[in-house]
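The structure's right below; bear with me while I get my questions together.
The complex appears here without one of its protein chains, the remainder shown in place.
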Amino acid sequence: MSATRYTYLGPEGTFTEAALRTLPEAATRELVPLASVPAALDAVRAGEAAGAFVPVENSVEGAVTATSDELASGAPLMIYREVLLPITFALLVRPGTSLADVKTVTSHPVAQPQVRRWMAANLPDAQWEAAASNADGARLVQEGRFDGAFAGEFAAALYGLEPLVSDIHDAANATTRFLLVGRPGRVSSPTGLDKTSMVVWLPDDHPGALLELLQEFAVRGINLMRIESRPTGEGMGNYCFLIDCEGHLSERRVSEALMGLKRICPQVRFLGSYPRADRGSQRPVRPGTTDADFSEAADWLSRCLDGRGEL
Amino acid sequence: MSATRYTYLGPEGTFTEAALRTLPEAATRELVPLASVPAALDAVRAGEAAGAFVPVENSVEGAVTATSDELASGAPLMIYREVLLPITFALLVRPGTSLADVKTVTSHPVAQPQVRRWMAANLPDAQWEAAASNADGARLVQEGRFDGAFAGEFAAALYGLEPLVSDIHDAANATTRFLLVGRPGRVSSPTGLDKTSMVVWLPDDHPGALLELLQEFAVRGINLMRIESRPTGEGMGNYCFLIDCEGHLSERRVSEALMGLKRICPQVRFLGSYPRADRGSQRPVRPGTTDADFSEAADWLSRCLDGRGEL
Amino acid sequence: MSATRYTYLGPEGTFTEAALRTLPEAATRELVPLASVPAALDAVRAGEAAGAFVPVENSVEGAVTATSDELASGAPLMIYREVLLPITFALLVRPGTSLADVKTVTSHPVAQPQVRRWMAANLPDAQWEAAASNADGARLVQEGRFDGAFAGEFAAALYGLEPLVSDIHDAANATTRFLLVGRPGRVSSPTGLDKTSMVVWLPDDHPGALLELLQEFAVRGINLMRIESRPTGEGMGNYCFLIDCEGHLSERRVSEALMGLKRICPQVRFLGSYPRADRGSQRPVRPGTTDADFSEAADWLSRCLDGRGEL
Partner (left out) sequence: MSATRYTYLGPEGTFTEAALRTLPEAATRELVPLASVPAALDAVRAGEAAGAFVPVENSVEGAVTATSDELASGAPLMIYREVLLPITFALLVRPGTSLADVKTVTSHPVAQPQVRRWMAANLPDAQWEAAASNADGARLVQEGRFDGAFAGEFAAALYGLEPLVSDIHDAANATTRFLLVGRPGRVSSPTGLDKTSMVVWLPDDHPGALLELLQEFAVRGINLMRIESRPTGEGMGNYCFLIDCEGHLSERRVSEALMGLKRICPQVRFLGSYPRADRGSQRPVRPGTTDADFSEAADWLSRCLDGRGEL
């Protein structure tokens, strides 16, 4: 039944599935791997799933543009949760294989730069070839087509392999960020440590518009967490921006900034306010921009209109 | 009775009185000249007058700092009207005096630079001395202490003098701006061409605060019409700013900007929204900052909170 | 010999080769297709080629992140030329094939969304599969593995195919932008219509830095043409920005802005100033920001230091 189904970017055994399983509600959902980000999201749009779980950016590889583009176009979707998953690889082999036996390895192309230095040091003569996904690489090892696959350690059991080496990662702190996306609905209550996402289209032929847009945030003390440009498809030089900022739409500084964007931009798509996954790193709200400050200012304004501004 | 009394900066026969008489309601008020701006305003504060009419700036001489300082401190007052009066002087003399007879002239010191070039050309040998006001100068001519007084032509009759030369002014377009000030009350309705005045104190030890303050206006497309710095009396380097901007407090762009100031500044004193006297020169409101734009954005925000932002 | 060799993103018969051949100097160079953007650029770094020609962004698909990342890291490179190529596809088939015969088609995955609507209308039942490149798709048609390939029309002859349908493109104005990249060298002279590219790393833990960075351009009237964020590899939330702006490094407004970036950012990589390919669309330089304005201001400053600022 769709209300209990979550789609995700498959196949089984990838980091996406591992990240999805960190969500408590995943335990009670039917988890359905699909072949692409658009497929996973379209199932939600079609009402065949309550949510779709997809990667959105990797700290080494950058944005997953398929996700960005799906969020920015087509029937609207909304983000309800984010998950950060540290990415480290295991070298998965058939039981009994030793490092000296490994002549050929495979992985998803995105994994390759993240294990390149480890390979140069430990498997200098091994040949690498691309697989459709890290899990698919594991399957190919199971089938005997390669000696080893770089994949998440959690994929070993699924394919009858074992991790020969664990915790392989060239870049310290490689992390992938995933989103749980659903059909648009009522924004859930703020937790005090939230993030708000949106897509903003700049007005045509207004070269200073990006600066103006950033000032809508700056003047209200809102920190940006991410800004990604994507082509609008309207010809070279036309971009929209996916923006994540600190705070929740129900906070006044955030809602006022978004209304400001709405007034200066031809199109703004609100993508959701949801709890931040990095719960330890919040900056304090700038003095003068708390909800209490906004309320006080609104009260003062009402008094001013009545001639009692200084009472 | 105080409700029908307006005080003004006297004495009778000055430009202030002439400007006051351009207000239709002046015809039905008791007009009481007082000796100083503080005296005129204190009468309003004390409930002895319904309004006080005082000069606030001259396009040649600049701000009337007594007015600025009174508006910025003491019991709050509010501005209800402004009047712009072109300033040209007449040389007033006792009947029968010819230009060749004029050896000594007088005027308020503020008038002197505005007639200096005319004097150099037409009365190069005449001696000028200061009077307490232009009208007082006329009185001194009446008493025979000077041969001529530079004053408004309207002052002639009051002192039994006649204008020997009219329309004297070194600077083209010399204008004085006057304010009708009362006790704080409900802000009157917008006329579509209004001005809003306020006093803003900057936060201590925050060198970028003036820029931030101006950005609260700029980000909402509000043009400033005047900015005047005044010392706060808290030691050298501490200023407050008297600001006039376009628009009315009941317009959303203006009210949001003022609430922004209120949030970042330790003190903001709203001085009123009132019709502009220069009714021909309005700039169009920047696209995206009309009240309709604000309403539309607020509606959109409500829909976003309900998950219907794109409907 | 390396001085006459240009590498490019192969294989032969792709849009990249077609774009490269629009450069006059390509006629006198040895053009060497390589399998990846890093391979093409590394040949330049190693001194094995004088230039590398690679795609950098597509108006539908966005940035070619391999190119962005190569420009931002590794041994420095410099951009010397850009080329804009309108992208339209032909359906290439073996001679004698009719539209009704086409049951299977292939192309590079990037091409697929750009022909999706055409396929739905004209080949609703055909199966699409991915090829390693559009040219490789043509080769697979030549080998009989598919009935048709979406590729540039120019690829037909190379593989003994013919264009059954031409000028296929879902998005009007789909364009790809290519760069000719070489080892760093003296910047060539301005043409009056140039573009400057750079990579800028933001200071850590300074949330307002992006705004400050944009203000370095805005305050000098420089329009941005493109801004792309890329992860630095230093963990989630750390980005660098690839920026293209109007103007040439030898213009004062541009050099002063870049020096400004250099002073506020921990790292700035200058990527070159080169002629704009879209030669018809320049905005006029903002008054006060021409080289003549800068010279005049510098002369004035020298005079000020000598006490002759007003002479």
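Residue numbering begins at 1 within each chain, and the chains themselves are lettered A, B and C in the order written.
As a convention for this text, a contact is a pair of C-beta atoms (placed from the backbone, for glycine too) under 8 Å apart; a residue touches a chain by one contact, two chains touch by 3 or more.
Since this is a predicted model, take the numbers as computed values, not measurements.
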Need the list of shown chains touched by the one chain that isn't shown. B, C
Which residue of C:T7, C:T106 or C:T289 touches the chain not shown here: C:T289
For the chain left off this view, which of B:V32, B:L99, B:L193 or B:L214 is in contact with it? B:L214
Hidden-chain contact residue, picked from the options B:N122, B:T175 or B:S188: B:T175
Contact with the hidden chain only, please: which chain C residues? 76, 78, 183-187, 212, 215-216, 218-220, 249-250, 255-256, 258-260, 262-264, 268-270, 288-289, 293-294, 296-298, 300-301, 304-310
Touching residues of chain B against the unshown chain: what are they? 57-63, 65, 69, 84, 171-175, 177, 207-208, 210-211, 214-215, 218, 223-231, 233-239, 278, 283
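Throughout what follows, only the chains that are shown with their structure count from here on.
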Are the chains arranged, by touching, as a line, ring, star, complete graph, or other? line
Of all chains, the one whose CA centroid lies most distant from that of chain C is B
Between chain A and chain C, what is the separation of their C-alpha centroids in Å? 26
Mind checking the centre-to-centre distance between chain B and chain C? Centres are C-alpha means, answer in whole Å. 58
Send over the residues of chain A in touch with two or more other chains. 215, 218
